[in-house]
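Below is the structure I would like to discuss, written out as structure tokens.
Only a portion of the chains appears, each positioned as in the full assembly.
Chains here go by letter, A and B, matching the order in which they are written, and residues are numbered from 1 within each.
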Amino acid sequence: MSRLDEFESYRSKMNDRIGEIDHLGIKRFYNLDTNAYHDAALDGKTKELLGLVASMVLRCNDCIDYHILQCVHAGWSDAELFDAFNVALVVGGSIVIPHLRYAVESLDLAREK
Amino acid sequence: MSRLDEFESYRSKMNDRIGEIDHLGIKRFYNLDTNAYHDAALDGKTKELLGLVASMVLRCNDCIDYHILQCVHAGWSDAELFDAFNVALVVGGSIVIPHLRYAVESLDLAREK
């Protein structure tokens, strides 16, 4: 099981556990989060790329994994994703480099699935 | 003079001053930053939107002003920009709200120019 599969499995297990808690505010936040990436004035594909770059500059590896999978599913090519990685790198600086390494590995793992 | 004009004037004056310093590393960084938003695998228009959302989640008002102006110039509509603001808000949380207010005001000022 790749680390991407482990992430998805843990994410799914804990989101189920959070669902059990049944906290109205938290449930609504989850809905809001899901809806933010649906087609609207901007299409969902573009929004996933926005989510990916935001995750990289905020340096959140789990968020990177999630949005890499979504971006691959939405049809972004490697060349386009590398361009987005470059924007994140320039905006966020060398502190983003460990997350760039992580994102490139995640992308390679996502392509193998 | 709107605060957007003041920002552009100060930005221009200080970038000139930084140019005078003639530091090789800093000059190269400026070039890298400019080039990151040129058409490549991703077009420049999409990249400007990535830069805007990154600026909002990192909560940098001057960066928001800069990318709002670029996004308006690149042809993004208000409805599309509001959708991008929403992604930034959901990713970054209520701490982004003061920057959302700022971004909406900057957008209105940019449309009046």
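Assume a residue touches a chain if its C-beta (ideal position, glycine included) is under 8 Å from a C-beta of that chain, and two chains touch if they have at least 3 such contacts.
These figures come from a predicted structure and were not determined experimentally.
**Q** How many copies of this one chain make up the entire complex, given that 2 are placed?
**A** Taking the 2 displayed chains as part of the assembly, the whole thing totals 6 copies.
By our rule, only the chains that are shown with their structure count from here on.
**Q** Which whole number of Å gives the spacing of the CA centres of chain A and chain B?
**A** Those two chain centres are 22 Å apart.
**Q** What part of chain B is in contact with chain A in the complex they form?
**A** 32-33, 36-37, 40-42, 46-47, 49-51, 53-55, 57-58, 77, 79-80, 82-84, 86-88, 90-92
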